[in-house]
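One structure below.
A single protein chain has been removed from this complex, and every other one stays in its place.
Chain IDs A, B and C follow the sequence of writing; residue 1 opens each chain.
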């Protein structure tokens, strides 16, 4: 897929809560690049003193009707603190699209997301549903207020929730959710590393095909600097930015 | 005068033209420090990647009725580019007040300003008028649109204008303005260095007491780092930030 | 039209803008963003005699106006480069320079001998300044004797243009530059990264798996410009300047300090099109300042 350095205009900035904003962006030249669920963008943050490099943000959703790209931003550092405050109408420069995304299989598919990790699953769920899959979302968070875009997810599949405080859905971690008793053809997961490893070990035990989306500290985002490596079975150290961020757990050297 | 590190809230941002903004600021704690015409502040610019140090900005006006501080900002670099776009309601942290200002003499006083150098003369003119002086302003700019706050200046004295293109007032530099034929007890001047030197040489010839406000690249603003020195007759290298920015021309080693 | 071409040893660059080793992959990674044939040249990433997996991650941490990296020369080795990569990039109409690293002198020689026959590779950049490898690397670059030993050996086994990349982690970089010039280098490139480190105070662990790494980015530019100025006064071979060049202004600054060509590194990560913007800025600058030949700018600082 061809990569672009492109200016986007912020058409909407939805403050989901204290920690999260949903940015909706339109390409200034009107031409939205092709992209695939699980890919990400590198955003240039113009107004943050303490942000030198771009910030990798996974693609939350592609609204083809409104020609809008959605990015779900979590306030993590100074860069994202400025990003979630971006006023409508302002410009963001992005390198887009980056990385290899999730595979689009058929059948009964469970998408598991934790925290901001739910972001890529919305776009993925939509594509899978349009492909005719039976999509289930298992979404986890600390508490009710930390669950994001539930109404959006509902459009594309069954919703199963886990919260650590039990304020909604089942109490506990996603890995304890009863939906995991059922069988699936594929599990695709994005969230904190411990969660993904726990999901991976369950998938392996139950012999379910499983993909996870990894994070790593990235500089270039295009596989040039070799900073963001993950050790793989097939080819040793590969770039999370270029050969990932999505990996099949069978290609990872995780001790699970 | 006691110096403070204080948060101010932008109560108004008047875009005078493409290059200039007038920021009106209220102290967040409501307590406006004492200050003197010719003093300056050091503004912290939170959202400019390329601005590491504070930016010295001279005090344009102190509106005691509304408890507002006025800063006249010219877009010079990346820091001031962000500064002139500061939205109302946002906070600015400032070190205030800094330096020694203009002296407040009696009699017939001519205040000469060029470009953004007119800024401190508004506050100065008001104080002099209240003191009973007869104040005249000689203001210069490239063209009509570059002349700033003329209506404000009118409140405190006679206005004489010079523009390089003759679009308003006399055509040419302020130093060519006919008002300089008349005699004054004091000339106080702020503007580009060549202009101030020309004014200084006229003042010396006519034996008029003359003060100028100097610029220099500053770091600390309080006389600690000794970066912004000016060589003086009385005491050699002194700090423009602490012992200035206002100097009597007789104390400067200018070749005029 | 102003003349931007410069000569480094026996190779001619259509303009002085190159990309720095390890920041531009093999060029291909940036083909979507820019026309690679517009570049004066590009330096492909550090190549060693054998395949190297590099260091464990984490390999990178952002710092004020810069970044620390600890990649550790991950590459597939010279044979893989010649068999699999060279055929893909050899027709790019730009000067392709291969950055060569090794653990001992014989490694450097072996790699250069394998590069000698390649028609489209007419220069090597000898990396005696990599801070991220246990053996060799910077060890060679911090003493005149060490630098000499590598350069002499390479010079005797490689007949094309030899550029030597110097380490800034030294007391007197001009002395090192003079030593490599005497040893037969055709040009020097500086600076490589500064050895630095950063600690996560919450975990109390270093951010990099190797504890220390190489600092690059705008933060180091003032030191790099000073070193380029000192070296260009000390040697008569061309100096290639790099270190925190983010835009055209920075590139001109290095030229004025004495650089005959410049390399853009970390800036490629922030703007993949920055090299083209720099070339356009230089062309515009030369028109604005009525400079017909780029050589009028090289070392043109007014004191």
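In this text, contacts are C-beta pairs under 8 Å (C-beta built on N, C-alpha and C of every residue); 3 or more make two chains touch, one makes a residue touch a chain.
It should be emphasised that the depicted structure is a prediction, and the values quoted were computed from it without experimental measurement.
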Left-out chain, listing which of the shown chains it touches: B, C
Option from C:50, C:76 or C:226 whose C-beta touches the chain left out: C:226
Residues from chain C at the interface with the omitted partner, ascending: 63-66, 68, 142, 169-171, 194-199, 201, 203-206, 211-212, 215, 217-223, 225-226, 229, 244, 246, 249, 252-253, 256-257, 285, 300-303
Contact set of chain B toward the excluded chain (per top definition): 2-5, 44, 50-54, 95, 216-231, 236-237, 242
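Please note the rule applied: only the chains that are shown with their structure count from here on.
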Chain contact topology (line, ring, star, complete or other): line
Farthest chain (mean CA position) relative to chain B: A
Cα-centroid distance, chain B relative to chain C, in whole angstrom: 47
CA centroid of chain A to CA centroid of chain C, Å: 36
Centre-to-centre distance between chain B and chain A (centres being mean Cα positions), rounded to whole Å: 52
Shared-contact residues (touching 2 or more other chains) in chain A: 51
Per-residue multi-chain contacts in chain C, two or more chains: none
